[in-house]
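Could you have a look at this structure, given as structure tokens, before my questions?
As you look at this complex, bear in mind that one protein chain is not there, while each of the others sits in place.
Going in written order, the chains are labelled A and B, and every chain counts its residues from 1.
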Amino acid sequence: MDKALARRLEARFGSTLTGPVRQRHDETEIRIAASEIPEVLRALHDEPEFGFELLADLAGVDTGEVMQVVYHLWSVTSPDWLRVIADGLPREAPRAPSVTFLWKGAEWLEREAYDMFGITFEGNRDLRRIFMPPDYTSFPLRKDFYLADDAARSPGAGVRHMERTHEPTNTPGAERTRRVRT
Amino acid sequence: MTTESRHASADDPRVLLDEQVGVFEPVPPYPPRTEREAEFYTLRDGEMFINIGPHHPSTHGVLRVVMKIDGENVVDLDPVLGYLHRGVEKLCENADFHHTIAYMDPLEYIASLFCEWPAVMAYEKLLDVEVPRRAEYIRVLTGELNRISSHALAMGFHALDLGGLTPILYSFIERDEIVEMLASITGQRMLFNYFRIGGVNGDLNHDFMSRLGTWMSRATTQIEANTGLLNENEIFVRRNRGLGTIDSQTALRMCWTGPNLRATGIPFDIRRAHPYSVYPELDFDIPTRSEGDALARYLLRIDEIKQSLRIIDQCLHEMPDGPIMAKLPRLLRPRPGRAFAAVEGPRGEYAIYAVSDGTDQPFRFRIHDPSFLHLQSFNLLMEGRLIADWMAINASLDPIMGGVDK
Partner (left out) sequence: MTVVGRTWNRLTLPGKIVFTVVPVLVVLAVAAVVAIALVGETVLEILGANLPIVRFVVAATAILLMTIPTAFLIIYMEMKGIALMNLRIGPDRVGPFGSLLSVVHGLKVLMKEDFTPTGADPTIFTLAPVVVYLSAVMALLVIPFGPGLFGVDMNIALLYFFAIGGLTVVGLLMGGWASFNKYSLLGGLRSAAQIISYEIPLTLSVVGVLLLAGTMSLNQLVQNQAGWFTDWYIWQQPLGALIFFIAATAEANRTPFDLTEADSEIVAGFATEYSGMRFGFFFFAEYVNVFIVSALMVTLFFGGWNAPFPFPATSLALDPASLGIGLLILIAVVPVVATLVFAAPFWLLRPTWPAWYGLVIGFVLFNLVAVAAVAGWAYISFDWVAGLVWFLAKTYFFVFVFVWMRGTLPRVRIDQLMNFAWKWLMELAFINIFITAGAILVVEALRSGS
């Protein structure tokens, strides 16, 4: 819980943040809009009072209502992990700017987010599928991803709670999507 | 004849006739999707593609690399991943929190405990659980043992990929003893499934302590003997010195972590930079080298083994008594929220970002693997190198495809 970091972030990015700076345990979290990604991350990377030089993770998240791109950063100036959530990407055609101009290593991370969620990163020179075969047509980690022959959805759903999660129905995927406000 | 022949006839569309067999080029049959792909798959005069295929003795798993070569010089390369993609993240979204720990093991199967560790740490953050001190010490002890066995294996395979048949068997002597030790407390030699939310599964027992004692008494001399075969070997040093050199700023831009980053000069180790568990109370150094080449990475792993031995020694001496599991309800429902946990694995930063929606299944379970980012840098490291150098660079980076492909 680095209060000083929270104050610095609010002072620098006050209006860009779409929500308060949240802190829990050893993580600090800020939320921004997707269009602000390049400026905010460049500021966090380049400015000496922040100096978040290490990109620890780049993840895509499908909340059921919107898509998010979540960055985790580390700096020598703070003992906390900084989580930057770029919120509000539409689920139908999610687009986000790329951070490959700061970290070349983000290229494959963004490829993975594209492959699993369909988030198109503008500015990534090499945005193609990385795990799935090149002719695959859906994005597996989306919440409405439905495999036609998914055994978990077969009739005679299992006994334990875990196996009952996907009751066999004939409703299309959109209604069975899990949603969460997060 | 009225009976059917068991062999397909020439009309069967599955049979490729000789005229249909073309040249086996690894060029994809669809138009290029990105500019990089277009640039890669256009051949200039004298170049050809060769496929270091998923079946290969040196790829440390199922990795396919399409190389564009000009004779023996490698002009460009394009790693193709996904041969070991098992959809672990999706599986974890449909599983209980406890079950996801077992899903974590096959990711970096050589160092399974480091895959479970960030998962249980993330859950403990979501549940606000405090892990008993004895459990933390046991986690550190077994984790460092796993690190030693992973590094020993990495060095052995490094030598094997360069043609030396003997060092890998010497390394496996160490690894065999360590996995037998860990098997006596976890029940498994390889995919341990040992860490639990709030502690560990089983306490240390007499068998483990006696094996550990025997092994520790000669571990240092054994490792010196094993590595002495290669450290001074002219051929090995010549093959590795100056190979795959990367400077520290580029390594940071490529998001490298772990021994590969420390070999370039940056002393970033999560155990010291962002301490977790009981590492703040333990006394160990962060070995660093500044050359950034394959030989530096190899020697750094040996240094790390020595530091791990120090840590194990301290853990044994300072191991407190107490419970090994926190008191938790059977059905865990963490608070809705997000948690990120990272540990220093033998290959680098191994991290989990868990999003919980208040039910007993994780809503999103993101796995961050260090080898994924190391593999991205092949183009940089292979500037003006030969095919044989790719094997040495790959071995020195020490990727594990289970983690890369998830």
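Throughout what follows, a contact is a pair of C-beta atoms (placed from the backbone, for glycine too) under 8 Å apart; a residue touches a chain by one contact, two chains touch by 3 or more.
All figures in this text were calculated on a predicted structure; none of them were measured in a lab.
S.K.: If you put the missing chain back into the full complex, which of the shown chains would it touch?
M.R.: B
S.K.: Among the options B:Leu81, B:Leu145, B:Leu160 or B:Ile324, which residue touches the chain absent from this view?
M.R.: Spelled out, the listed residue whose C-beta touches the missing chain is B:Leu160.
S.K.: Which of these touches the unseen chain: B:Ser58, B:Asn94, B:Asn193 or B:Thr359?
M.R.: B:Ser58
S.K.: Which residue among B:Tyr41, B:Phe97, B:Tyr137 or B:Tyr170 touches the omitted chain?
M.R.: Hidden-chain contact among the options goes to B:Tyr170.
S.K.: What residue numbers in chain B mark contact with the hidden partner chain?
M.R.: 16, 18, 21, 48-51, 56-58, 72, 159-166, 169-170, 173, 229-230, 233, 235-236, 238-239, 386-389, 391
Just so it is clear, only the chains that are shown with their structure count from here on.
S.K.: Hey, how far is the Cα centre of chain A from the one of chain B, in Å?
M.R.: 24
S.K.: Can you tell me which positions in chain A touch chain B when the two form their complex?
M.R.: 24-27, 29, 53-57, 59, 61-63, 70, 72, 74, 76, 79, 81, 83, 102-109, 112, 116, 125-135, 140-141, 145, 152, 161-162, 165-166, 178, 180, 182
S.K.: Provide the residue numbers of chain B that touch chain A in the complex, in ascending order.
M.R.: For this pair, the touching residues of chain B are 28, 30, 33-37, 81-82, 85, 87, 89-90, 93-96, 99, 125, 250, 252-257, 268, 273-274, 336-340, 342, 349, 351, 353, 355, 357-358, 360-361, 363-364, 366, 368, 372-373, 375-377, 405-406.
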